[in-house]
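Just passing along the structure, written as structure tokens.
The complex appears here minus one protein chain, its other protein chains still in place.
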Amino acid sequence: MDVWESGERQISWAARSMPVLTAIGERFGLERPLDGLKIAACLHVTAETAVLMGALKAGGAEIALAASNPLSTRDDVAEALRAYGIAVHARAGVDRPTYYRHIHQALDLGPDLVLDDGCDLVNILHTERTDLLAGVGGGCEETTTGIIRLRQMTAEHALKFPVVAVNDTRTKRMFDNRYGTGQSTLDGIMRATNVMLAGRTVVVAGFGFCGRGVAERAKGFGARVIVTEIDAVKALDATLQGYEVRPMAQAALLGDLFITVTGNRDVIRAEHLAAMKDGAILANAGHFDVEIDVRALDELAVEVIRGVRPNTDEYVMPDGRRLLLLAEGRLVNLTAAEGHPAAVMDMSFSAQALAVAWLAGERARLEPGVYDVPPEIDHEVARLKLAATGIGIDELTAEQEDYLHSWRVGS
Amino acid sequence: MDVWESGERQISWAARSMPVLTAIGERFGLERPLDGLKIAACLHVTAETAVLMGALKAGGAEIALAASNPLSTRDDVAEALRAYGIAVHARAGVDRPTYYRHIHQALDLGPDLVLDDGCDLVNILHTERTDLLAGVGGGCEETTTGIIRLRQMTAEHALKFPVVAVNDTRTKRMFDNRYGTGQSTLDGIMRATNVMLAGRTVVVAGFGFCGRGVAERAKGFGARVIVTEIDAVKALDATLQGYEVRPMAQAALLGDLFITVTGNRDVIRAEHLAAMKDGAILANAGHFDVEIDVRALDELAVEVIRGVRPNTDEYVMPDGRRLLLLAEGRLVNLTAAEGHPAAVMDMSFSAQALAVAWLAGERARLEPGVYDVPPEIDHEVARLKLAATGIGIDELTAEQEDYLHSWRVGS
Amino acid sequence: MDVWESGERQISWAARSMPVLTAIGERFGLERPLDGLKIAACLHVTAETAVLMGALKAGGAEIALAASNPLSTRDDVAEALRAYGIAVHARAGVDRPTYYRHIHQALDLGPDLVLDDGCDLVNILHTERTDLLAGVGGGCEETTTGIIRLRQMTAEHALKFPVVAVNDTRTKRMFDNRYGTGQSTLDGIMRATNVMLAGRTVVVAGFGFCGRGVAERAKGFGARVIVTEIDAVKALDATLQGYEVRPMAQAALLGDLFITVTGNRDVIRAEHLAAMKDGAILANAGHFDVEIDVRALDELAVEVIRGVRPNTDEYVMPDGRRLLLLAEGRLVNLTAAEGHPAAVMDMSFSAQALAVAWLAGERARLEPGVYDVPPEIDHEVARLKLAATGIGIDELTAEQEDYLHSWRVGS
Partner (left out) sequence: MDVWESGERQISWAARSMPVLTAIGERFGLERPLDGLKIAACLHVTAETAVLMGALKAGGAEIALAASNPLSTRDDVAEALRAYGIAVHARAGVDRPTYYRHIHQALDLGPDLVLDDGCDLVNILHTERTDLLAGVGGGCEETTTGIIRLRQMTAEHALKFPVVAVNDTRTKRMFDNRYGTGQSTLDGIMRATNVMLAGRTVVVAGFGFCGRGVAERAKGFGARVIVTEIDAVKALDATLQGYEVRPMAQAALLGDLFITVTGNRDVIRAEHLAAMKDGAILANAGHFDVEIDVRALDELAVEVIRGVRPNTDEYVMPDGRRLLLLAEGRLVNLTAAEGHPAAVMDMSFSAQALAVAWLAGERARLEPGVYDVPPEIDHEVARLKLAATGIGIDELTAEQEDYLHSWRVGS
């Protein structure tokens, strides 16, 4: 199997796991919403991205792609994309100057629209390639970090075109936070420990969207779930869903497994570690590795045995208790499992494809600034996902449309 | 047992089911946030309202109460309230002129603040008692209908003081829509039919907050649940929660029990009725009795047998099938069961009590208009509810406060 | 509507809720398994029994029916049965001598087979009507109490014909204990108290089939469920299903609602009552009213307020706490709700109808004694129930039959 075939195969596997994006690509092939447009993209060069590139090309776009991170570049995928007529400026493991040169090469296309993942391409456009700015009608940005930079640029009137923040839509949030994180967190814990969850007490710290998903899955495995929260409304909701709610100081005494997913630091601290049962397992599913105070754990321990199981370190306490830390306190679903299933990328890349088509039509009417994904795109993604699953829903009759309208104005 | 004692007993029973409002009353007794203020209220004169009146009086207010609906007035409760020093202008079953005279009598107090349920009192203030307007610092309105009228008044610059819309807070919505409606709908269906739900196919039309609650409870009884929707995002969410989603045309063939909770009309129509199984049960949990097309059912039927069970009518179709309509298509949880448990009123009246105290402090700074309940009041209600249930939650450490703050600004 | 019509209507309503028995009646009409046989029955004269009688008559039997309890006799149903050609010797509210005369009148038929509910008819046969014994080929007994008497008779070699114990089959146990009791217990508690279950702590004492059903339904309503047990294996199973397990001494401190379903006495005792929270609700779903020590409750209370809600008595403790006892500690599902749905009777009467047909065929080959319902009858009831619900299952292929057979002998 040569390089091109290997890349081809990966793309085709990804495509089969991304039915919505595939359907959009097919429709784009008929409707050609991007005919004659040039797109410069700076994204992870992976099989999933390749499916997105394919959809945009089917829509009529000419594309140049650079890598948003040289570590994630799949050279075989890049090769297959080139064979498909997309200019890929990327190679695995290149150094920093080469990384930036690649972005410049992608920009050399003279893009009408741009796709970014971390804001590097947009940044270069606004600093080193201002000559191209006039031609750019709009862009998409994939990451929260990138959005924050773009909002600062907007506040300083520096941003010169409209950008759609494609990282957050209702459909993506469902797939990503609640159901994606829920499943992959438990998956990571099982791979790391092979512990039986039925009958165990699982403490879930945080009852946001992710925490809710984690709690549901732990309950679904037959665990007794205890929730900790700092927000009274979320805590009340947890009780109404049948969960026990306790402060961490109490939960620390009861848990067999602790999963932090709060977005805050030091949720599990020395005082909690001191109270835990022998054999307690500590896992983090929050974005940063600050939720479990690993430094405190290190200081308390008289011995640390690394790798008692894959991604599992054992900390021996002075009183002989042993605490098990998974994935060094980093995201357990990414480290010990495989992160989000392809279904999640299908949601977010589909929103991105539709946002690009929307920008193509609307760019002349849009002021510079950061835009949410229009709700109709979110609905369209949901609609296509249902269709891909073979699920039909109802449509409003004319009388129902009238009724809703009249009711909403209060008659 | 005399009238006063009967009223007293009902109030005391209600108070025990309203621990949050009771706790607020106790705190008001210490803090006296309403000292010297006059409050005119137009509310249902029931035991639950009496607990609210008690809390406000404990807070220092002088109160005059009229009935917002003469049909719901409990004379024994009114008597007990009078003995407690509250001026009650209400009697069960009075005629329309007396109803309005009672409101005028309540207004004669010369209120600083007003509580309304349907906007009648506020309306009279702005039309017939404009002399009192200058003294009124603010008000609360309980109903959606009233809020719509107040928003129209605001749009026309007619509203002369700030009004808090106390009908909708996150805590009330949880207790009311999702968990309250969920439970009471199933309760009503069991009382009406005594049907065993395990193993039956239940079709839930609508997957908003109420529909979600109904679906959860039906699943909790061992039913196979099918959801119908018109909104693709909600439909997708339903599938991710493990529900089957189908158009009503398909679901009609499969359901043993249909529950409409959409907020729209004619969700179950002639075409669906024609397709249903013999013995199918039809119930509505949406606000208005328009969701099931009862007229179509009447027209299709060759015979209607009223009252085969309490709140259950049997419609015989030309082909011999029999469909069972509960509560004539009106709200099954109110008609066949008892509507919301007292815990729901505890949430909304507690928000109302705290909103009154907030208005007392803020009224000088507030423009006329309709205000949402401030989020801190919602949190306070949740906090008190947890405390009443003996549930503790965590508090942020100083480091955590810092971290959240710094993170939110994007560092 | 005359008496006959009223009875007719009730029977037809019951028949529609008993699809399995109705299907058996239809098949009996074709196959005539009881042609020429005389059946004397002593059963509750209700609409459900009428459907059973109809099935047996359709099968070719000549029937005489007496009441097993004069209090449950529905005179209008009796009248409708007579019009259908069944000799009914029963009238509501008759005295004891008349009750026994009715049984004798039914026996005057000279039965080939007998149906009994409590063993009175069989007892009279073996004591006062021994002349008829030679003609009796077999019988069915409906109750546990009756079965105990029959086993004693067998032990003493007194029983003269085979009797099928139709009170206990796998399908009936499912419908009755687990799903029937589960649902009706929660139903009874809601009717009695209208309490919101989401977020409440429900203590279920006993994790047998009934307790399991009750726990599942309480969990299905969003309650936090705590199980108490005396059997370690059942307790372990409860933990593996995600329930908290605690001794009652601990659970007493935590519960908002207590449901006993153990089959034992004094499961909730003075020491537990003394520890409970203000407002705790006590309900029993076990067969006898001995599970909650009501005498202890009476002795502890300084005041008892009967009927604060239907089927709800309030006991005021010396320290001011108030405990609520439902249905005086008797079966809450029968007292405050309506007991088992018709679907349960459908299961047990269907087994009875098939057992009668089985006896008709096998009686010559059977020794006197008590027989379980043959497993093939249980499977047939389940099969018909699935068919009535429109559910198909797989059948073994010839290869699969061979494989199972060969595997079971250990090759």
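To keep things simple, chains are lettered A, B and C as they appear, and every chain counts its residues starting from 1.
As a convention for this text, a contact is a pair of C-beta atoms (placed from the backbone, for glycine too) under 8 Å apart; a residue touches a chain by one contact, two chains touch by 3 or more.
Just so it is clear, the structure is predicted and the values come from calculations on it, not from any experiment.
Asks: Would you list the chains present here that the left-out chain is in contact with?
Replies: If we consider the entire complex, the absent chain touches A, B, C.
Asks: Touching the left-out chain: which of A:Arg217, A:Arg269 or A:Arg383?
Replies: From the options A:Arg217, A:Arg269 or A:Arg383, the contact with the absent chain belongs to A:Arg217.
Asks: From the list C:Thr181, C:Thr228 or C:Asn284, pick the residue that touches the absent chain.
Replies: C:Thr228
Asks: Quick one: say which of A:Val3, A:Ala23 or A:Val195 touches the chain that got left out.
Replies: A:Val195
Asks: Looking at C:Leu240, C:Leu300, C:Met317 or C:Val370, which makes contact with the chain not pictured?
Replies: The one listed residue touching the chain not shown is C:Leu240.
Asks: By the contact definition given up top, give the residues of chain A that touch the hidden chain.
Replies: Those residues of chain A that touch the unshown chain are 9, 13, 16-17, 175, 179-180, 182-183, 187, 190-191, 194-199, 216-217, 219-222, 277-279, 308, 322, 337-338, 341-344, 389-390.
Asks: For chain B, which positions touch the chain that isn't shown here?
Replies: On the side of chain B, residues 198-199, 219, 222-225, 236, 239-244 touch the unshown chain.
Asks: In the full complex, which bits of chain C touch the chain not displayed? Write them out.
Replies: 145, 148, 152, 170-171, 174-175, 178-179, 228-233, 235-237, 239-240, 245-248, 250, 263-266, 290, 378-380, 382-383, 385-386, 389, 391-397, 399-400, 403-404, 407, 410
The rule we apply is simple: only the chains that are shown with their structure count from here on.
Asks: If I average the C-alpha coordinates per chain and also across every protein chain shown, which chain's average lies closest to the global one?
Replies: If we average C-alpha coordinates per chain, B lands closest to the whole-structure average.
Asks: In whole angstrom, what separates the CA-based centres of chain B and chain C?
Replies: 39
Asks: Once you find the CA centre of chain A and the CA centre of chain B, what distance in Å lies between them?
Replies: 38
Asks: Indicate the whole-number Å distance between the mean C-alpha point of chain A and the mean C-alpha point of chain C.
Replies: From the centre of chain A to the centre of chain C is 54 Å.
Asks: Two-or-more-chain contact residues of chain C, please, as numbers and ranges.
Replies: Only 198-199, 219, 222 qualify.
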